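Worksheet: the structure to be examined is printed underneath.
The complex is shown incomplete by one protein chain, all other protein chains being positioned as in the whole.
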Amino acid sequence: MNIIITISITAFLVLYAGLFKAKKALLPLTLVGLFVALGFVCASWSGNESHFGMMQTDNFALAFSGLCIAGTLLIFLLTQNYFSAKNDNKAEYYTLILFALAGMIMMVSYQNMSMLFIGVEIMSVSLYILAGIRKNDFASNEASLKYFLMGAFSTGFLLFGIALVYGATGSFDLDAIQQHLIDNKAVSPLFYPGVILMLIGLSFKIGAAPFHFWTPDVYEGSPTLITTFMSTVVKTAGFAAFLRLFSGAFAPLHDFWVAPLLIIVCLTLLVGNVTALFQKKFKRMLAYSSISHAGYMLFALVVLTKNSGGNVFIYAGAYTFASIIAFAVLILVKQKTGSDDFESYNGLARKNPLTAFTLTVAMLSLAGIPLTAGFIGKYLMFLNVMQEYQTILVAFAILNALVGFYYYFRVIVAMYFKDGQGVELNTPLQYKVVLVVSAVATIVIGIYPDVILQLI
Amino acid sequence: MENLTQQLQGVPLNHYIWLCAIIFTIGVVGVLTRRNAIVIFMSVELMLNAVNLLLTAFSVHSNDPSGQVFVFFIMALAAAEVAVGLSIIVMVYRNTKSIDINVLNRLKW
Amino acid sequence: MSTQVFYFVATLSILFSLMVIFAKNPIHSVLYLILTFFTFTVHYVLLNAQFLAVVNFIVYMGAIMVLFLFVLMLLNLNKETEPAKSPLVKIAAAIAGGCLIVTLIGSFKAVSISNPLSLKNPGLGLVENLGKELFGPFLLPFELSSLLLLAAMVGAVILAKKDHTEEA
Amino acid sequence: MELLILLFLPLAGALISLFPGKQSARYGAFAVSILSLAWTVGLLLRFTPDATTQFAVDYDWISQMGIRFHAGIDGISMLLVLLTNLLVPLIIWSSFGRNIDRPAAFYALILFMQTGLLLVFTALDAFLFYIGWEAALIPIYFICAMWGGKDRVKVNMKFFVYTIGGSLFMLLGIIYLYLQNPERNFDIQAFYSLNLDRSQQSWVFWAFFIAFAIKMPVFPFHTWQPDTYTTAPTQGTMLLSGIMLKMGIYGVIRWLLPVVPGGFQDWTPTVIVLSIIGIVYASLIAFKQKDGKRLIAYSSIGHVGLIVAGIFALNTQGLQGAMVQMLSHGINVVGLFLVTDILYNRLQTNKLDEMGGIAKVAPKFAAVALIIVLGTVALPGTNGFVGEFLLLLGVYEYSLWAAVFAGLTIIFGAVYMLRMYQKVMLGQTNAATASFADIKGSEQAVLYIICLLVIVLGVYPKPILNLTEAPVQQLLEQVNQKLSLVK
């Protein structure tokens, strides 16, 4: 509760600050707000407070809130040098990101489907705008419109699902729904299509196949900073929402929805990994990689254990840190070379050892190489599904992971093994902070994940 | 009025569900067949309205006002979405002089 | 008489909604959509959800549809400029739609709720009742939806505003 | 504690060598590797050659997942630790005369890899083993891809994906065993005491074996190897063939055989046939190779095939032979690759046809190369013989025919190695080789040390055999006991 309020107030303040042309104050203000929110997250740890039966700030919610806020913080740090001096929309930019963040906090802590719906929509609407915020950029326009049209379309399915679930159980409250499922042996047949439609709606939000089509185009077209936000924080929140619903309220019907979920998982892995292989642009490759990671994260739902939430958390954390590094470097490279092709990374390591190293760590983490957080995440996911001996699924995932090595290593190959024009990036201090912090987090989680595992 | 509604309470819930499903599907087909972004958007509105009606019917059926409250939220969303959506369309139109979605295919592969 | 009003209005709803998606001219689509929404308002009334009926009437037909019309006019799109999609797409869409409806309804196949709707509480859809619900348990989402509207507002302003500055 | 120092000394060295100037990286890394060798020797002196695990460390690591930092050394581990810490200084030393781009990164990666290798050879926790396994792979990938030759990117990618693919299946197997383990941990003793039924053992066997087979490599999984060996920088090839390959063999002995003896037993005929095919096949291919490095690469496949066959024969002779041969092969193959490196460095080619007559202009070089070649062809009195003899004896006890075909390595080995030696060293000099400079400095020192090892281990292999005798016996007892329990 405090968290949402803090974030909203920060958003308002930033908006007003923008109005009064206090451009210098924007970033500090935002950071302070976010730190305060983070403080609230810590303060209410283990509180498990219910807010009007609408939100439940349990540890799951707090952990994901914390992760989202931390991710947003890092992304805000990347705004240094990002905007040109004449830009007037900076305050709105910040405000909308903060609004989206508020929406996400709702998504990770909702207890009632209305909160889920509103949270999702606050986030989505903000993102539609953010995707198109470069008004004169054709790609940005296209991304925005595509995202918007498809998003609205999928919202329809989500709502239809909610309606059916409501029709079957007579409530929007998660506990009530779960109770209903447990009490009634024969659930109303309306419930089943309802669950499936909600699965579809949420799969769209996290970019799982075959509802992933928006992802690559939107990620590519959006301003890189927004893509970073979308592919990391937004995705994390989407997963938390997914998990809250399916591993909570819908858990009693696990046997029913696990089969379609498996199909979605496999398709997602396949499409994400295989398509990423042939990309020329680093940014678009990252989009496909985000699809494939969605596939891995869905493993947590294939077999529900008490650790599912924690596992997704680690995975999402690992993925967030790694992606932020990747995108941060992408921004730097694009600023310098004007292109986001793999070729522009050629020979980058010579002049920018630190940047190259952190990007390498990020790629290794994304690929799931041991001693990075990404490995621990993947390991937990595999372990999770192996509890029911889903060996074939894991074998399939392994094959996909192998494909993954190819494209993640492409950028490493470009940076270290190819000769390029020897671009020297100008890396501002804040970027360095983000890169180092994320890389250190990635390695620390990779080597000693106990720090996080003991939290949840 | 009261009398009328009382009389009409005999419609089976099934038929509401079917109606909503049909309208919803028409919305989906609209999205599929049209190329004009605004018309597509209107089809989406059609889908949302189908959901609204369904929620209301369920709400009446289970005698629970929360369903209707939810409809209210959906309307709020619809308003917000329309505002944003139309401004996006306007923005796109400014740049491309078209709102044909088939023109939007620079981002691919 | 009895339930026939419902079926009549329902037929109209379906008809108008079909017109929405088949009308060549976008303006006509808007107008049919307004008609569709009107039939929905009737449905709300029939369901004794008067508040929703009113809101639907005001918000959808009064605000939203006008906005649509306004934009169409603004962009000068009142012509049948839209190139028809290929017949293949149309057939595919029709098949897809057919499949969708079949599977959708099919998945309710065992719907046991064939019992007629009965209004247990005549005041269910009244403002008083909904107000209590809205400002009671649903206060939080209600308040938070203000964020949604605010975000939309900010967004609409920055997107629709004409400016030529561009960030890096 | 002693073990921790052993394990992390190279890692610390890696971090340190990243920072100072370019030239000092080389000496720093060398000093660190010598220090680890000294430390290993120190441990060896305090080591009692019985079947117990010594210098064990056991700490909580990821307590939530039942993962412990549990490592220790028994005779078999000691042997491989010794191999690693013996070869790494030699490998580093061998690079002294070479002009290496970005030396700090190069040496840091080597040392980093050393820690990974040591982890593999000492881990007593399956997860730790896996981590070490991959931790050794990453640096070698970078070494090979960054400092390699033609096609290095493509070739190394294949190598990397191939090997890591195998190891991911091993991870799958590890997870399976973990889930089967009622204590929910990765402890090796717990794995040993698992009693899976035949079919479970069978597939766990393959999950592990594929990883090991790719690493070694065993016959149909070998095609990454010649390309990688050929394109990698020589130090990388040495690391790969000298030490890394032993990871697979060690894995079979430590993690496969005692854990799933039933699966091991069921698949023994298949694996032995595969490895013998590998011996004959790779040796035959080596006959006509034009590229020296590639020839050695294929020869290595053949030698490894014999080791695998010896292990799978499952008797004392075979296992002891494998132990000795692991050490010997490491030494010999490093020597051979150093020889090719020297040739390449002087002549800028690996093509055997472009060489010849070097013995005339570089007699010292020719002499040491001959000793190494003889070690490789397992001449009695060299280290290669002891291992090969025991291995063949082991295979023989399994089957006469297996030994007949495996024994072809004795003949074929002589054919291709001597052919290579003849093409390179003998005959008339040509324009390129006429000015070939004889070895000196670090090259000479390293080669002399290798030759010394070749002969000393061939004449007096007893210490090595003693080192591993007790653990091998214990292993066999353990396996037989467990086999008697399996349904």
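Points to keep in mind about this one:
Chains here go by letter, A, B, C and D, matching the order in which they are written, and residues are numbered from 1 within each.
In the analysis below, a residue touches a chain if its C-beta (ideal position, glycine included) is under 8 Å from a C-beta of that chain, and two chains touch if they have at least 3 such contacts.
Throughout what follows, contacts and distances are computed from a predicted model.
Considering only "Dihydroxyacetone kinase subunit DhaK", "Phosphoribosylformylglycinamidine synthase subunit PurQ", "NADH-quinone oxidoreductase subunit L" or "Molybdenum transport system permease", the record for the omitted chain gives "NADH-quinone oxidoreductase subunit L", by its UniProt protein name. Here the chain not displayed is in touch, across the complete complex, with A, B, C, D. Interface note for the absent chain: among A:211, A:342, A:416 or A:431, the touching residue is A:211.
From the options C:100, C:126 or C:157, the residue with contact to the chain not on display is C:100.
When the whole complex is considered, the residue among D:411, D:434, D:452 or D:483 that touches the unshown chain is D:411. The chain not shown here is touched by just one of D:19, D:59 or D:460, and that residue is D:460. Counting the whole complex, the residues of chain D in touch with the unshown chain are 158, 162, 220, 222-224, 226, 281, 284-289, 315-317, 320-321, 357, 359-360, 374, 379-381, 385-386, 389-390, 392-393, 396-397, 400, 403-404, 407-408, 410-411, 414-415, 418-419, 422, 425-428, 459-462, 465, 469, 473.
Touching the omitted chain from chain A are residues 145-146, 149-150, 153-154, 157, 189, 192-193, 196-197, 199-200, 204, 209-211, 213-214, 216-217, 256, 259-260, 263, 271, 274-279, 403, 406. Touching the omitted chain from chain B are residues 28, 31-32, 35, 101-102, 104-109.
Throughout what follows, only the chains that are shown with their structure count from here on.
Between the Cα centres of chain A and chain D there is a gap of 42 Å. Work out the mean CA point of chain A and of chain B, and you get 28 Å between them.
Computed centre separation for the pair chain B/chain C is 4 angstrom, with centres defined by C-alpha atoms. Residue numbers of chain A whose C-beta contacts span two or more other chains: 114, 118, 121, 125, 128-129, 132, 135-136, 190. Residues of chain C in contact with two or more other chains: 104, 108, 111, 113, 137-138, 141, 145, 148, 151-152, 155, 159. Note for the complex: chain A touches chain C at residues 4, 8, 15, 51-55, 81-84, 86-90, 92, 95-96, 99-100, 102-103, 106, 112, 114-115, 118-119, 121-122, 125-126, 128-129, 132-137, 188-190, 192-193, 196, 223, 335. Within the complex, the chain A residues that touch chain D are 364, 369-371, 375, 379-380, 382-383, 386-387, 389, 391, 394-395, 398-399, 401-402, 405-406, 409, 413, 416-418, 448-450, 453-454. For chain C in complex with chain A, the touching residues are 104, 107-113, 137-141, 144-145, 147-148, 150-152, 154-155, 157-159, 163-168.
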